[in-house]
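Here is the structure we will look at, set down as C-alpha cells.
Complex shown without one protein chain; remaining protein chains in place.
In this document, chain identifiers A and B correspond to the written order of the chains, with residue numbering beginning at 1 in each.
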Amino acid sequence: MTQVSMTVNGKAVSGEVEGRTLLSGFLRDSLNLTGTHVGCDTSQCGACVVHVDGVAVKACAMLAGEAEGAEVTTIEGMAKPDGSLSTIQQAFQDHHGLQCGFCTPGMVMSAAALLQDNPNPSETEIREYLEGNICRCTGYHNIVKAIMAAAGQDVSKIAAE
Amino acid sequence: MPKDGGIGASSKRREDVRFLTGRGRYTDDININNQTYVHFLRSDVAHATIKGIDTSSADAMPGVVRIFTGADFEGIGSIPCGWQVTDRHGEPMQEPAHPVLAQGKVRHVGDPICAVVAESLEQARDAAEAIELDLEELPAVVDMKAAVADGSTKVHDDLTSNLCYDWGFVEENREAVDEAIKSAAHVTTLELVNNRLVANPMEPRVAVGDWNAGTDDYTLYTTSQNPHVIRLLMGAFVLGIPEHKLRVVAPDVGGGFGTKIFHYAEEAFCTFAAKQVGRPVKWTSSRSEAFMSDAHGRDHVTKIELALDADNNFTALRTETYANMGAYLSTFAPSIPTWLHGTLMAGNYKTPLIYVNVKAVFTNTVPVDAYRGAGRPEATFQLERVVDKAARELGVDPIELRRQNFITEFPYATPVAVEYDTGDYHATMDKLAEIGDLSGFEARLEESKKRGKLRGLGVNCYIEACGIAPSNLVGQLGARAGLYESATVRVNATGSISVMTGSHSHGQGHETAFPQVIAEMIGIDESQIEIVHGDTATSPMGMGTYGSRSLAVGGSAMVRAAEKVINKAKKIASHLLEASEADIELKDGQFTVAGTDKSVAWGDVTLAAYVPHNYPLEEIEPGLEETAFYDPNNFTYPSGAYCCEVEVDPDTGKVTIESFAAADDFGNIVNPMIVSGQVHGGLAQGIGQALLENCSYDENGQILSASYMDYAMPRADDVPFYEVDHSCQTPCTHNPLGVKGCGEAGAIGSPPAVVNAVVDALQRAGKDVTHIDMPLTPGKVWAAMNG
Partner (left out) sequence: MYAFEFERPTTVDDAVKALASEDAQALGGGQTLIPTLKQRLAAPETLVSLGGIAEMKGVCIGDSGEVCIGGATSHATVAAEAGQYPALAELAAHIGDPAVRNRGTIGGSLANNDPSACYPAAALGSNATIITNKRDIAADDYFQGMFTTALEEGEIITEVRFPVPEKANYQKFVQPASRFALVGVFVAKYSDGVRVAVTGASEEGVHRWSEAEEALSADFSADAISGLSVPADGLIGDLHGTPEYRAHLVKVMTGRAVTASA
C-alpha cells in the first residue's frame, strides 16, 4: 500500500492504495464519489471519464498512482458553486440528453472537455468527439443537441418532438 | 402552444438532476458494512462433463471466506422458467433444470461452476485461479439445424433431444395455407437470419445479498426491471424464502432493454450465500462477464413465403423459424418466438391465411430471451423484408404494395388470434412521406451519384403488441404469471401525493411522466407528486417494466387508484360543502359545487381526511389512500411507418445512414419529449442491429464478439439526427389513458428500413442483390456487390 495525494473537485485528498488501484476505484471506493461509473473493462464506454489536469481521461484506464499530485474533476464537481446545474448539465436536462443516467457523467465530462477545446463545435465534430462515450438509451440525438445548445447554438430547427 | 404541465406537456425530467450531478444511486453504489465479494469461476468451454473440482488450494488462499460449488445447491430449486409453451401436438415443451451453479455438466461458455466469496474481489479472483477443474470436453452444439438433426450431441442428457418445442400457429390453418401458397399467382420466398444481439445496458448487472441474523430477513439489491418478479421467482421457486421474509430492491438501474427482466443465478447465489457466510455478498459483473452471462436476444433463422394473387393482394403467409434458446430456458424465453412473434405475423396487412412454425432449440450458447421488442422485431423484419422483395419481384412500388394490402377497418381480428383495436396505417404512411421528404429522394439520389455514392431508400411499416394481457388469456397460453400492474396512490395530509407503482423506471422517466397524469386528474402541481418504485417493501405486488407496458398498464393502475381517491375526496368535499356528492366537481385543485361559487381546496379536503374533526366518520373511513390492480382486456397496438436513406461506398461497401424518419401512432401522449427520446433510442438499437451488432459464436461455442473490442455498439457518429413524429394518434380504446406504449417501436421498426434501403441502393446500381443478412458490415456488403 502506498499513499497517494491529489486534488479532487478542489479539495486536497489522500489515501492508501495498492499499486493496482485504478483512479476509478479510488474515486468510488475511497472517496465515495460514485458518480464516476464503470461500464466496461476495455476502456471504450467512457462512463468513467473525469478530468485530470484539465483534460478528459478514462478513470478506469489510469492507476490512482498515476494521478499523484494531479487536479482531478469528477461529475460531482461540475455544478455551479451554488449547487445549481452548470450550463452543460442544464442543457442535458433541457434537451432530454439522458435517460437511465449511467453514461451521463462521462458524457457530461467529455462534453465539457470538448467545449473547452472547441467552444463552437459542429454536429460532426461533436459526434466524432463522442467516439469514446457509448450511450445505449438516447440514440445520441438529444446528447448531440444538448451539447450544441450548451455551446449557444440555435437547436430549434433540429427535429425534436 | 405547448402545455406547461399535465398530460401532453414536455415536462423536464426531475430525475435528471441527480443523474447529472453524480448523485444517482445504482446498485454498485451500495456497499454494506462487512460485505464480502463473490467472483464466479465460469466455464471457458461450451460443453463438458465436470469430472472433478478441487478447491483445496484455493480454500487456503488469503481472504477466502468460502468457495461454493454445484454440490452446495443440491436440494435448492432450479432457476425457473416463467412460460410453458405447448407444441403442435399438444405436448408441453421440454424444460431442463437450471442449477444456480453447474451440476454434472457445463453447457455454455460462462456457465458458473464455482463461486468464490472473499474479503476482496481480487482475492476472490486469485483463489478462483487456484481451483483445479477436471472438465471432459464434449462436442459443442452450436448450429440450430444441426442440433435438431438425428444423432446430435444433446445439451441436456435427460431430454429426448435438443428440440424444446415444435410450435404451429394457427395449427388449424396449416393445410389451408399450404393450399393457398400452392395455388398463388406469385410467391416470394426469403431465407434470413435475425442476428443474435447482446442488450448491453451501460450499467452491468450487480447483486448484493444481505441477511439479517436477528430476524431471518433477506434483502437483495439488484439491477432489475421488476423486483417483485424476482422476489416471487427466487423466493418461491429457488430458495424457498417466503415473500414476507424477502425484500428485493432495484434502485436506480442503468438501462435494461429486457435483459434485466430475468431472474439470474447470481441473484439467487448472493441471497443464498449471505446467510451461509453470515455476511453481505456483493457481485458486480464486468462487461466481459456480461457478454457470457446476460441473456442474449433474437437469434432466429427463418424461411418466409408470401403468396399474392394476380392483383397483388396478399393471400397467404407461411414461415418456418428456428429459434435459439441457448443452453437453458431463461425466464420468458419460450414466449418470445411464439406468442410475441407468431401473433404479430399479420403485421399491418389483411393477409387472410397465416401459418407460423417455430422450432425452439437448445444449444451450447448463452440463454436467449427478450431484448427490446422481443419477438416483434423478428416478426416485423421478416414480414417487411419479404413484402419489399415481393414488390421488387413484381415491379411495383413497395409503398403502394403495402398500402394496397393495409388493414383499414378496426377493430380487426387477424388470422393469428389477436384483435387490433385501432390504427390508421395510411395516416402514418402519409406522415412519413412528409417528414421523410420522400418526394425529394430523386434529387438526393442524383446528388449522391455526383459524389460517387450509391443511395438507397428503404421504407417499411410495423405493428406491435404491447402491454401483454389479459392475465387469464396469457395463462391459457402458458404464462406462469399474471400480467396486471399495481399502484397505490397515497395522499398525504397536506395534499402532496406519493404513488407507489409496480412499474420500474430505468431510463423511461416515470418519475416525471406519471406525476403529469395525476396532476392533470387533480389539478395540482406536478411537483406535489412523487413516484416511489423499485422496492418490494414499498410498492404493491407489480410485474415491472418491459414490453412497453408501463404507462399502458402501470399508468392505468395509477389512474384507477387515483379515481378511487378522487371519488372518496369528493365524498369528503360534499360533507365539507354541505352539498350532494353528485354536484361536486374537481378542477384545478378545487372542489366546487356545480353552479355555485362554493368551493373547498384539495389541501383542505386531504387535511380533513387525516384530521377528521369535521368528517362523515359514520360513512367513510379517515385517510386517503387507495390501491388498484389493473389487468388490461387486450394488448395495445402501436404502429407506424419508417424510412431510411443510406449511402453505400461502392469501393468499400461501407453503409452510412443519411437520414431516418419515423412516423408512429402511439395513441395519446403524456410527455412528447420523453416519447421522442424513447423512439430515438430504439432507432439506434435497430440501426445497430442492422449495421453493426452481432454476437458471433465459432463452431466450438466460443463467443467471438465477447467485448466492445469486437461487439460493435452504435456510437454517436454512426447515426444521424432522426425525424420522429407521433402526431398520428388513434387512441387505445380499452385503457383509461388511451395510450399504446412507445418503448420498443424504434427497435422493432428500424432494421427492415435499413436493409431495404441498402438493397435498394445496390439494385439501383445494377447489382443483383436481393438480401444480405444483418449486420450489413462493409465486408458483407462489398462481398454481395462483387458476387
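In the analysis below, contacts are C-beta pairs under 8 Å (C-beta built on N, C-alpha and C of every residue); 3 or more make two chains touch, one makes a residue touch a chain.
Fair warning: this is a prediction, and the values are worked out from it, not measured in the lab.
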* **Visible chains in contact with the missing one** => A, B
* Structure fact -> Cross-chain touch to the chain not pictured, restricted to A:7, A:42 or A:153, is A:42
* Asked: Which residue, B:527, B:652 or B:733, contacts the hidden chain when the whole complex is considered?
  -> B:652
* Structure fact -> Even though one chain is not shown, chain A touches it at residues 2, 18-20, 22, 41-44, 46, 49, 52, 55-58, 60-63, 65-66, 68, 110, 113-114, 129, 131-133
* Structure fact -> Residues on chain B facing the left-out chain by the touch rule are 122, 125-126, 129, 288, 651-652, 654, 692, 694, 696, 704-705, 708-713, 715, 718, 777-779, 782-783
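Please note the rule applied: only the chains that are shown with their structure count from here on.
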* Structure fact -> Interface with chain A, chain B side, in the complex: residues 10, 12-13, 15-26, 28-29, 122, 200-204, 252-255, 257, 286-288, 435, 506-509, 672-677, 680-685, 707-709, 713-717, 719, 721-724, 726, 746
* To do: Note which residues of chain A are touching chain B in the complex, please.
  => 20, 28, 33-42, 44-45, 47, 74-76, 78-79, 85, 89, 92-94, 96, 98-105, 108, 123-124, 126-128, 130-131, 133-145, 158-161
